[in-house]
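Removed: one protein chain of the complex. Kept in place: all other protein chains.
Right after this comes chain A.
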Amino acid sequence: MSERRGSIRRQMLLMTSMVLVVVGGAALWSAHLYADRAARLSYDRLLRGAALQISENIHMLDGRVVADLPASAFDMLAMAPRDRAFYAIIDSGKRVVTGYSDLPSVPFDTLLEARDREGQFQPTLYDVDYRGEMVRFLGVAKRLIEADNAETVYIVVGQTLKARKALADEVGWFVLQFVALFFVLTLALLMLGIWRVLRPLNRLQHAIAERSPTDLQPLGNDVPREIAPLLDTLNYFMAQLQISLDRLKRFTAEAAHQIRTPLAGLHSQAQNALDEPDPEIRQRQLSHVLECSESLTRTVNQLLQHANLTHRFQSQPRVKVSLRQIATEVCRSLVIWGLDRGVELVYEGDEDVSVTGDAFALEQMIRNLVENAVKYSPAGSLVTLRLTAAGAGAELEVSDQGPGISDEEKPRVFERFYRSRNIDQPGSGLGLSIAREVAQYHGAELELYDNQPQGLVVRVRFNGEAIH
């Protein structure tokens, strides 16, 4: 539980909040820049207007500069209601005609050079600290002409920055409020959206939680496209589980039946032998009891083997195993036992084929097949184990020269505990069934063919996926 990877909801909120913060920050910053610029431009325009109006009212009269300042220029400056304003009109000899006589850093040379293409003087703006406050100044030159006289005057108008700052702050504050509102609204919408998106997952969780453990019916499919694969996998998993459960149920029933019947037989035969006065008959009956118990032991062994294999399939990881190595080992271990029965065991095949799977299970499969073949072979016959690489896959064949299996019986021999009627050999009827389960686990197909002139061929065909 502690390894949970955090909540999707929280991650989405975190990501979107980060994006919002970045976007909001950028918006605020650019609004701040814009507000400063807008305030500067608009109040610069006031300065320009005031300077222009003053400039228009400066004339030469009898060789003297006359400045009749218009009230409108001051009305214009008064539009910044809390700002101090300063002005001066200065003649070419740097003598102040009227206004403030101590304006600092008037850039006379720049004012003279600032002309447009037609030679008209252009205003120059500059900021200077004056009388304890930062002041924005605008200076512009003007050429005065009267008959033979010509004179250049400089007009300087300045204003403190209160109104500009107030305007910039107002715009900034407005934008801040807007961004904050935008942030809150977007976050609320996002939370709603995330809740809606995650709702199918919650529904799914509830649907599963409310089920009984034995209910393995597929879940409904009213989920978004992105979650559908998860649901499909879940449903597939449950279907598999259902199959396994069914199989287990059937197996248990069959196993119970298969064990109970011989046990009952054993019990009655042992009871009979106990009551039999004739020692010869009793001897025969006791040997029959022994046979029966051997047969039961085989059955139990094979059932355990089967259970063991089933457990292995569910618990052991698949590894790379060499088929050739397993096949030769099985041959080696069974060759003596075969010779005892007058059956010769032959291994054919030079190539090595590796598959991904369970070595123990494969060995059980091959052993069962070979034992079966030897068991049903007449003395002096041949059992051949052949491993061949066939295209991308591989084939493992066990062929004998025994009686074979009729075509009607072929599909049935894979059923558990099925035993051919015309066979007198002892057996549990589980061998082929186990072999086929192992083959299926490895993605291989197990098929039966008739051998020529007589006998049976069991062929295990591994397809390409399991092959290395």
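In the analysis below, a residue touches a chain if its C-beta (ideal position, glycine included) is under 8 Å from a C-beta of that chain, and two chains touch if they have at least 3 such contacts; residues count from 1.
Here is the rule we go by: contacts and distances are computed from a predicted model.
Enquirer: Between "Cell shape-determining protein MreC", "Aspartyl/glutamyl-tRNA(Asn/Gln) amidotransferase subunit B", "Peptide ABC transporter permease" or "Iron(III) transport system substrate-binding protein", which matches the UniProt record of the unshown chain?
Expert: From the choices "Cell shape-determining protein MreC", "Aspartyl/glutamyl-tRNA(Asn/Gln) amidotransferase subunit B", "Peptide ABC transporter permease" or "Iron(III) transport system substrate-binding protein", the unshown chain carries the UniProt name "Iron(III) transport system substrate-binding protein".
Enquirer: Which of A:A71, A:A147, A:I336 or A:A379 sits in contact with the chain that's absent?
Expert: Answer from the full complex: A:A71 touches the omitted chain.
Enquirer: For the full complex, which residue in A:A35, A:A51, A:A85 or A:L231 touches the chain that was left out?
Expert: Of these options, the touching residue for the absent chain is A:A85.
Enquirer: Could you list which residues of chain A touch the chain missing from the display?
Expert: Within chain A, the residues that touch the unshown chain are 66-69, 71, 73-75, 77-78, 81-87, 89, 97-99, 131-133.
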